[in-house]
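Removed from the display is one protein chain of the complex; every other protein chain stays in position.
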Amino acid sequence: MGQEIFIMMEQKEGVMEEPSFSLLSEGKGLRERLGSSHLLSAIVMGDGIRNLERELGSWGADRVYYFESPLLKRYQSDFYLNLLSGLVGEKSPDFFLFGATSLGNDLAPRLAARLRVGLITHCVDLYVDQNRVEVIKTISDQFLHQKLVFRHSGLRIVTFSLHALMRGDQDFQKRAEVIKISPKIEPGQERVRFVNWLKADPKTIGLEEADIIVCGGRGVGKKTFEMVHQLADVINGSVGGTRPVIDWGILPYERQIGQTGVEVSPTLLMALGISGANEFTVGIEGSKMVIAINMDRKARIFKFADLGIIGDIHQVIPLVMDQIKKVKKES
Amino acid sequence: MKIAVCIKQIQYIYARTGRDPKTHFIAEEDRIRMINPYDELAVEEAIRIKERLGEGEVILITLGDLMAERALKRCLAMGADRLIQIHDPYFKKLDPWTTSMILAKAIERLTPDLIFCGKEAVDDHNGQVGAYLAEWLGYPYISCVVGLELLPNKKAMRVSRALGRGDKEILECLIPALFSVEKGINEPRYPTLPNLLKAFEQKIECWDGKTLGLQMDEIQPMTEVVEIQYPRPRVKRISAPDGHLNGFERVLNLLAGSKMEKKGRLLEGSPEQMAAEIVRFLRENGIIKD
Partner (left out) sequence: MLPLGGKIILLILILMTLFFFSRRAYFLIRLLQQGKPENRFNHWGKRLKYVLVQVFGGRCTLKNVTRGDYAGFGHLLLFYGFSLFLISYLFHIAEGFYEKLSPSILGHGFNHLFFLFLDIAGLVVIAVILWAAVRRYLIRPNRLDPTLEAGIILVVVFSLMLLHYLTEGFRILMEGRPFAEWSFVGIALSHLFEELGLKGSSRSFFFSFWWLHLIVVFGFSIYVLYSKHLHILASFFNLFFHSLEHRGALPPISELDKAKGLGVSKIEDFSWKKLLDLYACTECGRCTANCPASISGKPLRPRDLIYHLKAHLLTSKDGRFPIIPQVVTEDELWACTTCHACVEVCPVDIEHVERMIDFRRHLVMSQADFPSEVKSLFRNLEIFRDTHGKGPSLRTEWTIGLPIKTFRESQQFEILYWVGCEGSFHDRNKEVSKVILKTIQGAGVKVGILGKDEMCCGDPARRIGNEYLFRELVHRNIGILNHYGVKKIVTYCPHCYHTLKNEYPLFGGQFEVIHYTVYINELLRNGRLKIRRPLEGQVVFHDPCYLGRINGIYEAPREILKSIPALNLKEMPLSKERSFCCGAGGGRMWMHESQGERINQIRSREAIETKADWVATSCPYCLTMMEDGVRGQETKEQVNVLDLSEILYRVIL
């Protein structure tokens, strides 16, 4: 059999999750560009994961190397690194693709160093021109692109920028060949010892770290501010407020977003009843997605919104919560 | 305790207002020479450890030309003891691989108990040097550190590492060790003026390839930049051409390259419809999972 393309999969509590699927799609594209002679091999680490041949097969994997051990449930650099470098040594793949996730960012450079091969991180595109592989990555806060090449042959490791990844089509007929490996891991040998894991509690984590923020403003009203907390509970978000809300004394100062408060960069920020004065918006410029709900169609906040809703939050938000609860019940 | 901190001088590009395609439309004012913000966090953390222990030495190491000398000295003024610049005309196009090789040579001479660096540089987002260094030096390495504590035996560190979305894991390792730090670990201090002025006077120690005993041909880069490109406009950065503006202004707009307003969807309708739109948005973007 020919050469392989390794794709690092990610799972959480036994369930495969993104960017695994998008990475497989990316790998599929790469394989085509390489002349379809490569084998697309997904690397899975975990415990008690089922249905890999169907699930990963449908996304294009030809083969799955599944390392199964209770010690691999969670990413631990020493274990993962040793197993991967062993596997690479055995299979000599041409490519190893990672997502630029918490895991990928940590593991890919370790692997490159261990294997003495090159790595290009945060790439947004991969070209193959005969034998030359060109990698595009964004630099300088996305103001420039860099085109890089590897100066060596053999394994090339690449991590993909998450926002550049796209899922392709699924082929539900396809099955992958699963090679299950039960590795011998000797705990106690690792140089970095895992002690504990702390799940973020959206209610207590700092807003700078929060992934989802529901932010209430003057338009919510002092008496009806409870609504913001309720919505945050429903979507598992953290609560923030604009300066006037902090002045009301119903949220502590650490929850203030804006010029004299904190600057946040969540995946989603919901701005409720916020007009969007400059002093507030400087604090939310790092947000990836913004949903704004405001009665005033001319409110400045809409300039920052990916989804702007002209309406009364007091009517809309209870309905949103009802619908979300319904969706959750269905699933 | 001896602590080494690797700091990088970067050119932070925040706009694109140039007219010259040769410079990829980046004007001189569009770039700001500064210290990588993650590295400033690393400096602060090193100084805090020194202060907590009441003894120790913090040594800053930077590689390359002095393009942000004042910013470097500002780091010194925060409370570091030495500043070492590694510089040699031989060092040309350095990639993370060669960078880490050179730094490792320098750090070997210092034999620090702890090494800090930022999780990545905000100019090229490579995020590799820390892991490479640790490998070359044989130090345990933990990335994205947001909390640190020296255990009472003073031989090991307890570290909290950010996993994204606020999740954390607690890890332990023996020292000497290398840590790359993530936002949230601390709030870098503002240096006092007397310290700043003192730092401006302090001499930067300069080490070259000879000092380090480097054989340049032994160090070959793994990757090479073949081209810098002017990127296609990206959705978040630049507004969709505005029909109200004439062609010239639209070009100006693009060249300004600023964070333009988003062109999101603005909807109006019955509360039910609106609620449905919001829920659909949340589902499409994976905020609520079906």
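Letters A and B name the chains as they come in the text, with residue numbers starting at 1 for each one.
The definition used in the following text is that a residue touches a chain if its C-beta (ideal position, glycine included) is under 8 Å from a C-beta of that chain, and two chains touch if they have at least 3 such contacts.
These figures come from a predicted structure and were not determined experimentally.
Taking the full assembly into account, the omitted chain touches A, B.
Of B:R48, B:R158 or B:R189, it is B:R189 that touches the chain left out of the display. For the chain missing from the display, the contacting residue among A:P183, A:G206 or A:P244 is A:P244, taking the whole complex into account. Across the interface with the omitted chain, subunit B contributes residues 14-15, 17, 27, 29-30, 32, 34, 187, 189-194, 196-197, 245, 249, 252-253, 256, 258.
Interface with the hidden chain, as seen from subunit A, comprises residues 218, 244, 247, 253, 256, 259-261, 263, 275, 277-279, 282, 300.
Here, only the chains that are shown with their structure count from here on.
Interface residues of subunit B facing subunit A in the complex, by the touch rule stated above, are 11-16, 24, 26, 30, 95-97, 119-120, 122-128, 130-132, 134-136, 140-144, 158, 160, 162-174, 183-184, 220-231, 234, 236-237, 257, 259, 261-262, 264-269, 271-272, 274-279, 281-283, 285-290.
Remark: subunit A residues 18, 74, 77, 101-102, 105-106, 109-110, 112-114, 117-122, 134, 136-152, 191-200, 202, 205-206, 208-212, 235, 267-268, 285, 289-291, 293, 297, 302-312, 315-317, 319-320, 322-324, 327-328, 330-331 touch subunit B in the complex.
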